[in-house]
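This report refers to the structure that appears directly beneath it.
Every protein chain but one is kept in place in this view of the complex.
Per-chain numbering from 1; labels A, B, C, D and E assigned in written order.
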């Protein structure tokens, strides 16, 4: 597993923020709040958490074209955005947010694999900082966060189990799995994909076990930055 | 599990096609071929399989706006398109396709849950029909399909295991999992998502076991429509 | 004229629906209702009927690219959508709909010429079914449909008059004309276009006479499916 | 019929141009040439004529939003563009154009009804001027224009026949018909639409007769500006 | 400096309009009014002036593609639109407009350089005409226009100072500067750009002096068309 570093409060103007570094992968996660909810939640006394994801064009070894210039988001970006939002909603009591939307922006400065899982892990810290501040100001009455949540990838590379895949490993992996887990060790999301060859039950079990080990370590880092329950 | 019906050759002009019905869910899967490949494959002697997915506006209980009129695909649509393409590529020898692109179009006539998994299961039959015809005409030298592939959903609904979720079950499920498996019983894709509460290892294992049972039945139906190896 | 078949209620969840088959051309027409009207009708106590049209990518001999993926509707699609809406509005008393919008969705499963005229003929049946159901439920106070309406094409192909053109005839026609007529034999729309050579009064008159004959037959089929006045 | 005025060569840089004024309606028609054809004509030794249509935002009594700012063409605009192109192609020998595309741009300065028919009538003059110049320069070997073509509208307004409808008449018309006819009196396009009530054969015949009278007058004006055969 | 001609009231339906001709450059400027303001001004008792700019496709020597067809505005167009709006707002008392938006539409009929500066100079006249009419009708209580405003370009072409650059000069200029100035001789906008080589203080001063001379002449022409203060 690569070295991880979480810098809470990396941005001055965001309500909450975190720079997460996993080896050479660096992602800025930021939280903004809006006093409104999407139309399907209007009048239900609940809040919402939604995420947007982007990569700086120069974050990768080959420049990747700016989605703002192309005028449309790729399928990959949309998939990642939905994943981040779903993962964070899974550990938050939406009623306690009030009728507000929390935007999680994950922007990749440098990409060496694992940007989507880093966005979940770092996004949690940014969201927790935002909630700490809102509780301190009396805007939130109580703590809406129920548990930690973090994510990592595992895979089979050249037939061997591998944790926290960097770009080079990821592009050669036969199987690639993203796992998102809470502090209490329960799964929020499990996404295993055969790239080269299909996998069997035993391989699935080994990958899950390794992923859990990695996530426990990531949550250990989160605990240094954020103490639950928030108050 | 709901009653399944596969109608191979449902469309007259498509190279391959299949109407798949799972209870009230009905999806037309069609295959078209193009004598070109995406630019990243040019000159590599390999083919490609890509998928597009759409829903008729009146396929659902509430009319859902036509994506062609909105001018952009939703994130959900793109996710499903990528999933279908990836699943079918996993059982095909792309070299044997030659430098050609196979388009899988999955269009939902009626939606009662499980449209993405039905698209994979029916898409396989349509693709197999297309290959049968191309082999018969001598356009393909040999059989490119290595194994069957089918998909189903499982979930936890009100705390109980549930196979092949209909819309009503799906919208109440605490955990929702899509599983895609080959004829030899290996996984191509496993996507479990906690909607309401996170799930543990034991629940994951039970869901996988139930999904495998369901998929074996689906592959049984595919075998009535398509005989492997194709020739 | 090709064999016609109307299957009322083809879709389970739509308010009204009809599968229309004219030879190899197959179009699903569906009706949905929305409790709102476009802004130019707000507060006028009238309803609106609008149509959308699409083709499945594999409905034609050459796959035609999905408009949702291209992100814009072609001019042809927009022309057809406007034509269907206008034709059905011509036989409906919009005041009797209340402030509601009726969406007519015409989706082509298989295209062998005449999809736009089939959409009008089948759209009428779907709309009538929707109105029957709304009257039965007491949502509509009275019958809003004043007359039948159906459409066909005529043309000059190799100098000869031709009714209900299939794709092959249509692509070779020197003149192509779409005619839309009510049950009482009055025109709602007449669109004659010289593709190869201009046409004279006499040719125009012969084409109109032939079209009327064809439409009377189509309305005969509609009468088997729908009895006017609705109640 | 309103007073008509054709100013050939209104624009300095266009290959051909014409300002057409019909009462208060004013449209600039311009022709540009490109040494290429659309892909479906590549290598066939034929040219193409295509049209684009736009309205200045301040051309109407209520400002109409600029389509360039909205980012998409309305259905009405696309319908008109297709109509203009089709009408001019009907009197031109496309082989004699060589592999070239002729763009007809019709831009409405002031709109008081009848802009689409004025675009056809004025577009013909602009195209003829372009061809005159190309013949003079030896770029075109021979005259590609076979006949005059002009267009007008007729309608039933308050039950009375009406020629060349202005905006006020057009918006009250029960039936509205656009007729496009050649110098030899043959139809290129006939489009009659019931707005308020359907029309019968006799009304159709009267409208056509009146339209022919109007178009003969328009072609009389064209003859003052352009002499056929061009040389 | 090229010959200038201002035709106030060129369009019949616009609230204010002006055809401005500078040599071969011809731009129609038109003003429309809307009883609403952008959201950032709602409830502040102030009005707004905004501009849109377009070129007829055939206005240039090479046809330039219609932005409505491309579906997006170029950066150049947006820059010009922002410049025109800013320049006119600089001489208007926005409070005196009431909560209304004034749209300035500048559409280029013929382009021989200097279309953006002509749009400002002609836009002023169109706006003044609109205000005259609104004052006459009692819709505006008092005169909102504080001063004249006009614009011209200067540049260094082959090392020599040059005023009011035509297209040919502009495309060879080493330095190109647009200057916008009020009747009282104060600058509203100064935009100098080195195209070929950077420029020094002395060159900047000479260009500004020449521009001022040109603008005084343009304002002289405006004074023939519009008398300030308006009443």
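Criterion: a contact is a pair of C-beta atoms (placed from the backbone, for glycine too) under 8 Å apart; a residue touches a chain by one contact, two chains touch by 3 or more.
Note that the coordinates shown come from a computational prediction; the quantities given were computed from them, not determined experimentally.
Shown chains touched by the undisplayed chain in the intact complex: A, E.
Among A:11, A:161 or A:205, the one in contact with the hidden chain is A:11.
When the whole complex is considered, the residue among E:64, E:78 or E:101 that touches the unshown chain is E:78. Screening A:41, A:109 or A:135 against the full complex identifies A:109 as the residue touching the chain left out. When the whole complex is considered, the residue among A:7, A:60 or A:206 that touches the unshown chain is A:60. Considering E:90, E:166 or E:228, the position touching the chain not shown turns out to be E:90 (whole complex). For chain E, the list of residues touching the undisplayed chain reads 72-76, 78-79, 81-82, 86, 90, 177, 181-182, 184-194, 197-201, 204, 208. Those residues of chain A that touch the chain absent from the view are 11-14, 17, 24, 28, 30-32, 34, 52, 54, 56-61, 63, 66-69, 71-73, 77, 103, 105, 107, 109-111.
What we mean here is this: only the chains that are shown with their structure count from here on.
Chains making contact with chain A as well as with chain C: B. Note on chain placement: the centre of chain B and the centre of chain D lie 50 Å apart, centres being C-alpha means.
The set of chain D residues touching two or more other chains comprises 72-73.
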